[in-house]
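Just one protein chain is left out here, and the rest sit where they should.
Each chain carries a letter (A and B) given by its place in the written order, and its residues are counted from 1.
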Amino acid sequence: MSISNSTELICFLVLAFVVILGSLGVVLLGNIVYSAFLLGGVFMAVAGLYLLLNASFVAAAQVLVYVGAVNVLILFAIMLVNKREDLKPIPGLQLRRFLSAGICLGLLVLMFRVVLITPWSLPGPAAIGEGATVRIGEHLFTDYLLPFELASVLLLMAMIGAIVLARRDIQTVDVGTGNEVNQSLIEKAGTPLLVDKTTT
Amino acid sequence: MKHRYSHKSLSNDALTMPEMGAILLSTQFMAAPDELLSLSINAGAVAPEGCVLLAMLGTLIVDLAGEKAASRWAPPICYAGLGAALLLLAIQWDTPLEPSFLGAFLADKLAIAFRAVVALSTLLSLLISWRYAEQSGSPVGEYAAILLAATLGGMLLCGSTDLVSVFVSLETLSVASYLLSGYMKRDSRSSEAALKYLLVGSAAAAVFLYGASLLYGISSSTNLQEIGIALLNSPTPLAALALVFVLATVAFKIAAVPFHQWTPDVYEGSPTPVVAFLSVGSKAAGFALALRLLVGCFGAFDEQWKLLFTVLAVLSMSLGNVVALAQSSMKRMLAYSSIGQAGFVMIGLVCGTEEGFASMVVYMAAYLFMNLGAFACIILFSIRTGSDQISDYAGLYQKDPLITLGLSLCLLSLGGIPPMIGFFGKIYLFFAGWADQQYLLVIVGLVTSVISIYYYISVIKMMVVKEPQEASEVVKTYPPIQWKTIGLPPLRVALISCVLITAIGGVLSNPLFQWANNAVAGTPLLQEAIELTTQRALV
Partner (left out) sequence: MYIPIVFTFANSSPSLVSSGLDLERSFSQMMQGVGFSPSLAHLLWLPLPMLLVLAAAVVGVLVTVWLERKISAAAQQRIGPEYAGALGVLQPMADGLKLLVKEDVIPAKADGLLFTLGPVLVLVPVILSWLIVPFGQNLLISNVGVGIFLWISLSSIQPIGLLMSGYASNNKYSLLGGLRAAAQSISYEIPLALSVLAVVMMSNSLSTIDIVSQQNGAGLLSWNIWRQPVGFVIFWICALAECERLPFDLPEAEEELVAGYQTEYAGMKFALFYLGSYINLVLSALLVSVLYLGGWGFPLPLEWAASWFGLPLDSPLLQVITGSVGIVMTVLKAYLLVFLAILLRWTTPRVRIDQLLDLGWKFLLPISLVNLLVTAALKLAFPVAFGG
């Protein structure tokens, strides 16, 4: 085995371990801040896996989008809502944990089995390396043109929606009649379902 | 490129045919930018969506001028955009079929029919929502813009033939729906609905992505047709796993039991006009997605997904209709009944025959009018009284005959009482199911229809039969009826036209059946599937 091959294998093993342990940590750790930071680590390790696959553009995009945007956003949300609150203990939490762990393990076993019995066509197509950036650009403007353009509508709408939901000023006057508005007038004022379970 | 879609069976000639992707790639890498531009992407196929997009941008621009200008100008812009979109769809009906965007979109007749249903449901939802939005002090312009974005996503979803465009349009529809369901900021139930919808929806999207990645891994293509061919050649266990994942997402979108958990809470918390759109437009897009993915892509797993869908349909019909019996809130009752109605439509999907698909289209179109008519009545009632409890409707006949009549007709139609449009839709579905020997489904459908008639009739009885002194407090203090307020005339138009179509559309429904049969006959995808089914039946 040549030097580059063994280096690659070692890198892969390390990254795979980081991904698996990190994701387990994200799910299992009690402290949500640790979970969020670990999530960032997992994203970085995934970017490393992309690098190993010789997809440097995808790796850089992964870091930019997932670490630089998604994870920072999650951290912001956690740190701005830094309210220590003692939640009511959920009844039967232990049982629920066992159940979900069982289901997840079952799914894992199923996937392992499927992966093992599937006839994979190996080796896959060779990586195109540095040409990937150009290739991605060409795809975005030919056969993926429609989703690419639609994504801009999606982002615009998400941005507007987020601003509408987040801004403080709400209208107090009905534009049509000049009366005072009342949202509970339309939706007969009720308690939230989370609080009140009698309606279900 | 027409020959590609006109071949009748997925035999070997489909494989020897030059792969469009390969040609495309080889031309791309040599081509200069000018030549790339001249590659025909046939963008005219999405001209209706272009109209919706223009209307959305127009609404946003008008909204910059302030709330007054928005409430004055946003409605006409939306009507113009959606009207133009419907017109263009009608024109598209007879144009020859050609894949557009290099295989990412296909405007076949099936897509046109479902896109028309989505666009029409948005138009009607908008008509009934102006008054509601203004009275609750919600910004009208952004509301219309987000609803139009959802429509855009839904319409593109109906015609997408590529996993990437399926996913992006699905997300456009979903994200817009989350935003809309949380639009009543000060109503904590609305925020709760949005949060629940967001969490469950994101999980569903993640599951879909996982399934899609498996599909790409099997076929190394994102084009649905190519994936279908790859699956036909090698139906591996991995593909079965992908089927389960994709099916879960589809079931989530059409709210089939047991993927329905989000529906009642979201429907109850969201603003009512949004519920009207979600229960019709979003669901129609979901069914179109189901047809594209399951019929178009998983032909190799025909028996498996039909079995799964039989289970889903039986569960949806029984649970939806039985639980609806116990509801005291009008919106919640309609939420459960819509789960049941989706179960009926699934009968057509499971059949996989010409009649089955046609009856799906017919029932979706009928459901559009009767459900939106019912919602128009509920919204009018809640605008006037601020209530949506079924018990508050007691004795309404004395005070407001229009709502009483409209709601009665629509509910009767939803239950499937003879002269209404819903009856013909349902009978066609059951007929198709019986012809395809889906006896279990048809019998469950019949039984649950009777159950549904019971709770629909009990609402009507509440409104009509009560003596004046037995009327509810809300009805006793019912405000005098007037239609002058801005936003009420469109509501009246929507209400009356929906009720009219529901009431007399059934008798004159021949063109509707004709149209649905045409839609199925003009869709190569469905024809291939029908051929496959009949071949199997013969063997």
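Methods note: a contact is a pair of C-beta atoms (placed from the backbone, for glycine too) under 8 Å apart; a residue touches a chain by one contact, two chains touch by 3 or more.
Treat the numbers as computed from the prediction; the structure is a model and nothing was measured.
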| item | value |
| --- | --- |
| Of A:L80, A:L95, A:L122 or A:A166, the one touching the omitted chain in the full complex | A:L80 |
| Absent-chain contact - pick from A:L13, A:V27 or A:L64 | A:L64 |
| Hidden partner interface residues of chain A, rising order | 2-4, 33, 37, 40, 44, 56-57, 60-61, 63-64, 67-69, 71-72, 75-76, 79-80, 82, 129-131, 133-134, 138 |
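Rule of thumb we're sticking to: only the chains that are shown with their structure count from here on.
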| item | value |
| --- | --- |
| Gap in Å, rounded to a whole number, between the CA centres of chain B and chain A | 27 |
| Residue numbers on chain B that touch chain A, as the complex places them | 21, 24, 28-29, 36, 39, 41, 46, 53, 56, 60, 67-68, 71, 100-105, 131-132, 134-140, 142, 145-146, 149, 152-153, 156, 160, 162, 164-165, 167-169, 171-172, 175-176, 179, 182-190, 192, 194, 220, 234, 236-238, 241, 264-265, 268-269, 271-272, 328-329, 332, 382-383, 386-389, 485-487 |
| In the complex with chain B, residue positions of chain A that touch it | 110-111, 113-115, 117-119, 125, 138, 141-147, 150-151, 153-154, 156-158, 160-162, 164-165, 170-177, 179, 181-188, 190, 192-194, 199-200 |
